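Missing here: one protein chain of the complex. Every other protein chain is in place.
Presenting chain A:
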């Protein structure tokens, strides 16, 4: 299906394009707007980090792209998700199923609960080859061992029939990765891949993901709330809040010249080793309920820069510098403040 597209074209054209995506949850308590007009693009070999706190809609985004959102209560109210130009949301389910695991793959936060507890890990990896490529048991098993070696499982040959609970947390996440990349997908979505792991193991898993990405040039969507993880690996960042992108730019721009008060708040809340004795800065308040979003900017109730305009009119995501977008009425002001702070001698 994709073989007839020359390579150079593929590199230019986006691999994945999300346009004005809207997802709702229809519950008894009302309609929760989980995603309200989400836009982003992902190119081959690129890492996009989707950053946000709990309830910002980042995991729903991942599940909607994968097509594994529970519907109902989930409901896609509008927008499109284009994979190599084709809208996934218009695709028949059977065609979409074949894309899953083969072209677009996903790893989950908690590998212990996400792997089937009563099936050997090798079997679970081999299942990818058996179902999608029609391999027989023996060949599929051989490929499963190869994949386990590729992600750095020691004594893979011996451990192929072990069960998930017999592995450590880091090894389990490696197995999850091995399974997700076994068919060499174009897009890998990693939903909080390191949140459940120790810090040292986090770094190992992230560098494994980076290595694998370099090798295969896949596009990586990294969903996380961890600014530290993002800084090391991401090319682009989209900061989400209440189901919207608040700010998007390349990593350097976000860290150095943010143009959104929410991003600024997140960055300021990172504990700093050189700021001894200072109180940790936290963003005051809580995110608004998704069933009752304020009419204006969803961040305005917690924002120190909020004005009357912010409370009444919802700011659109707009480009304030090439490749740098912000959904804030005062983006220019914040942007200038960040610039100034950068230029200050330390």
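As a working rule, contacts are C-beta pairs under 8 Å (C-beta built on N, C-alpha and C of every residue); 3 or more make two chains touch, one makes a residue touch a chain; residues count from 1.
Following the convention adopted for this analysis, contacts and distances are computed from a predicted model.
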Among "Response regulatory domain-containing protein", "Dipeptide-transport integral membrane protein ABC transporter DppB", "Cytochrome c biogenesis heme-transporting ATPase CcmA" or "Phenylpyruvate tautomerase PptA (4-oxalocrotonate tautomerase family)", find the name that the UniProt record gives to the complex chain excluded from display. "Dipeptide-transport integral membrane protein ABC transporter DppB"
Among A:132, A:225 or A:281, which residue is in touch with the absent chain? A:132
Return the single residue from A:179, A:283 or A:303 that touches the missing chain. A:179
Can you work out which residue in A:21, A:88 or A:106 touches the chain that's missing from view? A:106
Residue, one of A:137, A:165, A:272 or A:333, that touches the chain absent here: A:165
Hidden partner chain, residues of chain A it touches: 66, 68, 70, 97-102, 105-106, 108, 110, 113-119, 127-128, 131-132, 163, 165, 176, 179
